[in-house]
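One chain of protein is taken out of this complex; the other chains stay put.
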Amino acid sequence: MSTAATRQFIVGVCGAGHCDTALAALAEAVGLQLATAGAALVCGGLGGVMAAACRGARAAGGITIGILPGADTADANPDVLVPIATALGEARNALIVRTADVVIAIGGEYGTLSEIALARKIGRVVIGLQTWDLGRDAAGEPHIVAVATAEEAVAEALAGCRLRLIQR
Amino acid sequence: MSTAATRQFIVGVCGAGHCDTALAALAEAVGLQLATAGAALVCGGLGGVMAAACRGARAAGGITIGILPGADTADANPDVLVPIATALGEARNALIVRTADVVIAIGGEYGTLSEIALARKIGRVVIGLQTWDLGRDAAGEPHIVAVATAEEAVAEALAGCRLRLIQR
Amino acid sequence: MSTAATRQFIVGVCGAGHCDTALAALAEAVGLQLATAGAALVCGGLGGVMAAACRGARAAGGITIGILPGADTADANPDVLVPIATALGEARNALIVRTADVVIAIGGEYGTLSEIALARKIGRVVIGLQTWDLGRDAAGEPHIVAVATAEEAVAEALAGCRLRLIQR
Partner (left out) sequence: MSTAATRQFIVGVCGAGHCDTALAALAEAVGLQLATAGAALVCGGLGGVMAAACRGARAAGGITIGILPGADTADANPDVLVPIATALGEARNALIVRTADVVIAIGGEYGTLSEIALARKIGRVVIGLQTWDLGRDAAGEPHIVAVATAEEAVAEALAGCRLRLIQR
């Protein structure tokens, strides 16, 4: 029987609804490796980075959750296994980062920046791949854990998930 | 490859967070039969009717989605496979019925009534098991399809899902 | 200087976005009398019952708050003094009843029913004018305080506001 203690990790993948092929390849690799490691993926459910990450995760049989801004589950990209139709518009970004144990931001425009900020506000670790550079906080700690590869992003994300499991 | 057309049906199961054993048995039977029929179940993720329905669905290997009012995925009952932490309070009821193709209301207090009303507002069929009696609309149609057994509820729900698939 | 203790009462007025002239006249009388009594009015900000109630309240110089489902404050009816653009769709109904000290339901379709249910869920008194008949609870108390005139509705609403002020 499942319990909260054994529930699988959920990693948020945030990124824009349109992206170039290089960024899509990066997102797909992140999704694939997350699923291979047994983590579920939660995202905004649309195209671009989100679709690429879901595609990678599904290729490895992972659970993909799409928390959509619109009113129709049919808006989800084809590799979303569990579509949530919120009809909340951009306010749904807060739900993505709440549901995630850790967030990986890939590239990103203003929507991604809002997810980074909302995640940090509620204490989630954010790992960044080619995303906003926000510098360091007053204690000298970087606001975002910047990494260069999908491998590093997934390794940091899993470490963050384990840390969160211990802390709660 | 999955597509929107082949995505499985999602049935909402609404009911109070506390219930007696008879209502729990009914909810568990509904969950079991929905999962057996291949439908995913979405609910509010907490106890009572929700927990019983999830338990039934998981016993048949179904997907169970819990759209939680609180901020922590750990609040989900142990048979929620996909917990969504909304931190939206009661406003999350709107998300449950948006995500569902059809809603089954089981017993129920004010929260359930709000889900029935929100579902009807956006055109979802609502099937009722021992729930609010709202009478009929101006055209003489009942607001809720009242049924007496879990079997009838699931049969009506699946028929409603198929109808919605055709209409969209 | 204002303080929380002296903040004016806020009464929610819930009703459909389209209504006949008789119901509009009733809503306008409610709005006028609420404002005359010094209460602010909160509603969904659109037409029908909402617009009529705001028109009445503004005629007496009252504060009218419209919590809109859409993304644009320009969607508010012309007598909304304070428009809130939520872009939350029907989920905004939960915010109307949270903000209100007491709710008056006038006529009403499914949206109004959802507001009645959400209000009762969080313990707000609901006064009904030509609205849903929900019967009585297990203790024999009516779910809605049914009244026949605008005067009675406003008197009951103000009594409910005073009671809430004492209880908190």
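Of note:
As written, the chains take the letters A, B and C, and residue 1 is the first residue of each chain.
In this section, a contact is a pair of C-beta atoms (placed from the backbone, for glycine too) under 8 Å apart; a residue touches a chain by one contact, two chains touch by 3 or more.
Predicted model, so just to flag it, every value in this text is computed and none were measured.
Across the entire complex, the residue among C:Ala37, C:Ala60 or C:Ala87 in touch with the chain not shown is C:Ala87. Although one chain is not drawn, the whole complex shows that of B:Ala74, B:Ala87 or B:Ile122 it is B:Ala87 that touches it.
In the full complex, subunit A touches the omitted chain through residues 88-95, 98, 109-111, 113-114, 116-118, 120-122, 132-135.
Within the complete assembly, residues 1-4, 7, 10, 40, 58, 63, 65, 67, 71-74, 76, 78-79, 81-88, 94-95, 98-99, 122, 168 of subunit C touch the chain that is not shown. Residues of subunit B in contact with the chain left out of this view: 71, 86-91.
In this section, only the chains that are shown with their structure count from here on.
Of all residue numbers seen at the subunit A-subunit B contact, over half occur in both copies; the interface is built from largely matching residues. Among all pairs of chains, A-B has the largest number of C-beta pairs in contact. Matching CA atoms, the turn from subunit B to subunit C amounts to 180°, rounded to the nearest 5.
Centroids of subunit A and subunit C (each the mean of its C-alpha atoms) stand 40 Å apart.
Multi-chain contact residues, meaning those touching two or more other chains, occur in subunit C at positions 88-91.
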